[in-house]
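Right, one structure below, let's go through it.
With one protein chain withheld, the remaining protein chains of the complex are depicted in position.
Per-chain residue numbering starts at 1, and chain names A, B and C are given in the order in which the chains are listed.
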Amino acid sequence: MVSLKSAVLAEVLENREVAAGIRLLWLDAPAVCRAAAPGQFVHVRCAENLDPLLRRPLSIHAVERGKGRMALLYQVAGRGTALLAARRPGDRLDVLGPLGHGFTIPAPGRRMALVGGGIGAAPLFFLCQELAERDVSGYILAGARSREQLIVPSLPAAGPPDEWLAPGRFVRRAATDDGSAGHHGPVTDLLAPLLAGREVDAVYACGPRGMLQAVCALLKRYRVPGQVSLEERMGCGVGACLACACRTAGEDGRPSGYQRVCVEGPVFAADAVLWEDRI
Amino acid sequence: MVSLKSAVLAEVLENREVAAGIRLLWLDAPAVCRAAAPGQFVHVRCAENLDPLLRRPLSIHAVERGKGRMALLYQVAGRGTALLAARRPGDRLDVLGPLGHGFTIPAPGRRMALVGGGIGAAPLFFLCQELAERDVSGYILAGARSREQLIVPSLPAAGPPDEWLAPGRFVRRAATDDGSAGHHGPVTDLLAPLLAGREVDAVYACGPRGMLQAVCALLKRYRVPGQVSLEERMGCGVGACLACACRTAGEDGRPSGYQRVCVEGPVFAADAVLWEDRI
Amino acid sequence: MKNPVTTASGTFGFGPEYAPYVDLNRLGAIVVKGTTLKPRAGNPPPRIVETPAGILNAIGLQNPGVEHFIAEALPYLRQFDLPVIVNIAGDTEDDYARLAARLERAPGVAGLEVNISCPNVHKGGLQFGVDPEAAAGVVRAVKAVTTRPVIVKLSPNVTSIVEIAEAAAAAGADALSMINTLLGMAIDIKHRRPFLANVTGGLSGPAVRPVAVRAVWQVYRAVKLPIIGMGGVVTAADALELIMAGATAVAVGTASFVNPRAAMDVIDGLEKFMTDNGVRDINELVGAAHGKDGK
Partner (left out) sequence: MKNPVTTASGTFGFGPEYAPYVDLNRLGAIVVKGTTLKPRAGNPPPRIVETPAGILNAIGLQNPGVEHFIAEALPYLRQFDLPVIVNIAGDTEDDYARLAARLERAPGVAGLEVNISCPNVHKGGLQFGVDPEAAAGVVRAVKAVTTRPVIVKLSPNVTSIVEIAEAAAAAGADALSMINTLLGMAIDIKHRRPFLANVTGGLSGPAVRPVAVRAVWQVYRAVKLPIIGMGGVVTAADALELIMAGATAVAVGTASFVNPRAAMDVIDGLEKFMTDNGVRDINELVGAAHGKDGK
């Protein structure tokens, strides 16, 4: 008899607003924690009935393996996340995961730029947790519309571990569209000089599509490798329905067909993604 | 500008189990209380989303007009009532009503038999409340499968008002199918001798269809007038959809077409109902 | 019409039922319950059953007949500043023609909605709604005897709703409304029998909205007639889906059962959307989702 995986009913430990419209949800989910890697996501059932029907994909934001706790950082975007926001400590949440293919853990000595845009920065915290013990250094670049939406500066709010961000090894910089914090302009303005100055060996990015596309263009220009985490509408989350299609290129740079964001992604090599216009 | 009625968002004051699978729900709903008459019902939205979609009709079980509080007594029968059971004090419940045509308040001096079967007895409590101040006497006959499901004996659990039942004026008798309380047999066994002995002037009944049909047969046989409260699947609850059809007879006893349980009923004259077999 | 929001036939009675909850003067129009020449008793109960995000109904066109409608319901409705659209149904072409002729003489009828698509009466029109020839015949018969705008109500239970729409348009329809209910069924597994006494019923409510949006979209591209869109409209956002797909007006149906003020909420929500998005005229939004390759 094979031992089967299943969705877990994780107890909600905490669920509070940490920035404007952004909430942090801690769950008791030891099995998910054990298996999780940075960049992976969980598929969350927000309603107990059929409305809304589908699960919602949310990146794993933080993991405390010792305690078997994990956190999601989510923006209240629509009906599903609004229902999530109403969950109280003690409630149980149906969570499937960890799912997908995350970031490659960089080799020791590497200098990295981690670029996050808006809520897209959620998985970078977990990545920083995993890098904390490793000899990896570089920059965390966080972009947002304005100060209130900036995620990375609010990361310590996720728990005690300011040191997880390993500020000794990672320099934090912010950019906002309205200039209310850090650089006044897109976060790519912060990335370009680092690439031009050969200050980083690789770039990992997550955030809105436009930002990722701009990051990829810079990486191509400066011939720096990188990885980007994509979002796409999902059905199953496990690779069965083929809903979450992302067009990628093969080794030769020619279109090689659609990959599944939920299995081959959400993290893809920056040079593999074909940024076809969405209709 | 006309002043419009609307559904109210009534605060849940209390919601607890009072018998096996039967719960009592107190709501803060002054406007509903003011307008309510015994035998009327409210149409309750059990979910906050679209699942389940329709409202659920529930009889008004008790009213404390002074406090603006009303109670529903409900059996957890399916998904809607299961959601109701999960409501906690402080939650708000979307309630439309009072709706429908209730029991005629008997004239002073009348001797009544009030017959309730199972959860069907719910509206009789409110009726007793309204009769408490009036010179009306008689019998309360409660039937159930067994002691645990007997509703009338548990009425005092609905609050302090044992006196509401005006036991001085109303004699209470019970019948159970398994003999675990009161008479061993159907509640109509208790009614028949009262009718034969001309001990009551009229009979009001609510409960399962089979019981009501048996009551009506007795009333016909003994030529005693009566009123029965019917149940039918509802859509709108306000008379617009014609879903809640009940076949009735005109003065001449011939079929006069379908009436709406939500408007012309739920309480009908006993001799008006045509007990067509349900398929 | 003051606004593009009306009520779906059979879900709003003849007006008085919802008048305590809804200021009828605010509705764009009212479409009343399907009316037949003679009174009709309708189907035995149960007539309704809930399904996921929808309901099945098999009312069977219970109605008091056109004479009673003219004598009782119409005078009531004429108190309001409210266009009254009468939904008519019959068993034969001639039934429809006689209904239209009778209503032609009744003051205060703003239009006729010709129901060729009710799935719940055995002879009551469904055959017309699925056959382009028969549909056209009914439309011609009605047009011959009325000066009122004729709206033809289409069934989604067809291989090509465009084909029926084109036939109705060619026969002289002034507008089209869609969709009537989808033919569906539920089983009572405890008793091992169909849930509805009528066996099958018509599916409506949010569940069918994607089918309604698709139908409006397809017909908008093919036929140059105004469309009244309906099927699962609960909120203004739902109404906007139908409008952007090509509907000039929308009807609120099943949603009224859940929220008696649903039609009002849709009117208010549309106004808010227009204000928020600087839309002066709702017609700017009609068919907007077709982009440049629309009509």
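Just so we're on the same page, contacts are C-beta pairs under 8 Å (C-beta built on N, C-alpha and C of every residue); 3 or more make two chains touch, one makes a residue touch a chain.
What you are looking at is a predicted structure, and each value in this text was computed from that prediction instead of being measured.
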Handout entry: In the full complex, displayed partners of the excluded chain
Key = A, B, C
Fill in the blank from the handout: The one of C:138, C:197 or C:211 in touch with the missing chain is C:211
Practice task
Quick one: say which of C:28, C:111 or C:232 touches the chain that got left out.
Solution key: C:232
Practice task
May I ask which residue of A:13, A:31, A:54 or A:85 touches the chain that does not appear here?
Solution key: A:54
Exercise for the section: Would you mind spotting which of C:13, C:194 or C:226 touches the chain that isn't drawn? Expected result: C:194
Fill in the blank from the handout: Omitted-chain footprint on chain C covers residues 51-54, 56, 130, 157-159, 182-189, 192-194, 199-201, 203, 205-211, 213-214, 217, 232, 237, 240-241, 244-245, 285, 288-289, 291
Exercise for the section: Determine and list the chain A residues touching the chain excluded from the picture. Expected result: 1-2, 4-7, 45, 50-55, 96, 232-247, 257-258, 263, 276, 278-279
Problem - For chain B, residues in touch with the removed chain - result: 50-51
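Keep in mind that, in the parts below, only the chains that are shown with their structure count from here on.
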Practice task
Using the touch definition from the top, list the chains contacting both chain B and chain C.
Solution key: A
Handout entry: Distance from chain C to chain B - Cα centre to Cα centre, in angstrom
Key = 36
Completion exercise
When centres are defined as mean Cα positions, the distance from chain A to chain C in whole Å is 47
Problem - Shared-contact residues (touching 2 or more other chains) in chain C - result: 52-53
Problem - Multi-chain contact residues (two or more partners), chain B - result: 50-52
